[in-house]
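What you see is the complex with one protein chain gone and the rest in place.
Coming up: chain A.
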Amino acid sequence: MATDLVPEVVQPAADSSQPASAPRRKRRTKTLGRDLWRYRWLYLLLLPGLVYFALFKYLPMYGLTIAFKDYVPFLGYSGSEWVGLKHFQELFTGPDFGRLMFNTLLLAVLTVVFVFPAPIVVALLLNELRVNVLKRSVQSLVYIPHFLSWTIVASLTYLLFSVDFGVIANWIHGLVGGQKTDYVAQADWFRPLIVLQLLWKQTGWGTIIYLAALAGVDSQLYEAARVDGAGRWRQFWHITLPAIRPTIVVMAILTSGHLMDSGFEQIWLMTTSLNRDVADVFDTFVYYIGITQGSFSYATAVGLFKGVIGVVLIFGSNLLAKRMGQRGLF
């Protein structure tokens, strides 16, 4: 058993210089069968993962076909009529596309600029704390908002910023004077509030992974640097930052795949009649047309488009990371 799991020899990769001929293919199939048998236990261990992905990720993708149909539930998948790219055409030429794209991208940019670096900064600051008790307690405290649901965050925002009784709104009004500002409803304040909420809720939780990376930095490096006369700033610049750079790159690539996800719950909860023009993003749009209006095909087409952009972004940023000399994700 145990010897099964340890490969005796690493199989050389197929020699590509030789032309693929019939006997060779046969041989290869034979090798494959032998290998499958030899590593059967490893393959068996792999199986649950494959089953999971096939069952819950790939099989449902069959439903994406309705993006190219005029899907009427009563007629079923096969009974509905094929319409080709009609829904995509409708999306790209429709009156909403420009606005949706702009809103989604602007929120994504704001997220990258303000929300993405925040955990790194906080993690670095926490890392510099020398009093362990303080560090631990601050760490725990900043995690807490992550566990509150968006519904609660939205209600809190409303309580704090409402024009009628909002504590912070009234406080700012007291300082600045003038006309009362309706932060919750006004279109101008929508994006700042969304970014604020994201910062408040996710920053603490995001520090975990960076703190773990920081804990892995060899303390001998710091000692050596101190011996060489490096100050706090120099140590940070030449040791800490390079040490967590791979983590930052991986996190950046992973984030890029979600750039088009604006966070349905948060946006939906913060949308009002006054700010809908800036609040509508692909995620909420899919909900409105799919679930509320029952235009399943159109909604699927929009979702599919969004998904494709996400894939392009992931591959793009991975490529970019490699070009810049970093190790990519794959």
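Quick notes on this one:
The definition used in the following text is that contacts are C-beta pairs under 8 Å (C-beta built on N, C-alpha and C of every residue); 3 or more make two chains touch, one makes a residue touch a chain; residues count from 1.
Basically, contacts and distances are computed from a predicted model.
Matching "Aminoacyl carrier protein", "Dehydratase", "Extracellular solute-binding protein" or "Electron transfer flavoprotein subunit beta" against the UniProt entry of the left-out chain gives the name "Extracellular solute-binding protein". Looking at A:Phe88, A:Tyr222 or A:Tyr288, the residue that reaches the missing chain in the full complex is A:Tyr288. Of the options A:Val83, A:Leu124, A:Val138 or A:Val163, the residue whose C-beta touches the omitted chain is A:Val163.
In the complete assembly, the contact with the undisplayed chain comes from A:Ala185, out of A:Val138, A:Ala185, A:Ile208 or A:Leu329.
Across the interface with the omitted chain, chain A contributes residues 7, 10-11, 13-14, 32, 35-36, 39, 42-43, 46-47, 50-51, 54-55, 58-59, 72-76, 94-96, 158, 162-164, 180, 182, 184-187, 272-274, 276-277, 285, 288-289, 291-296, 298.
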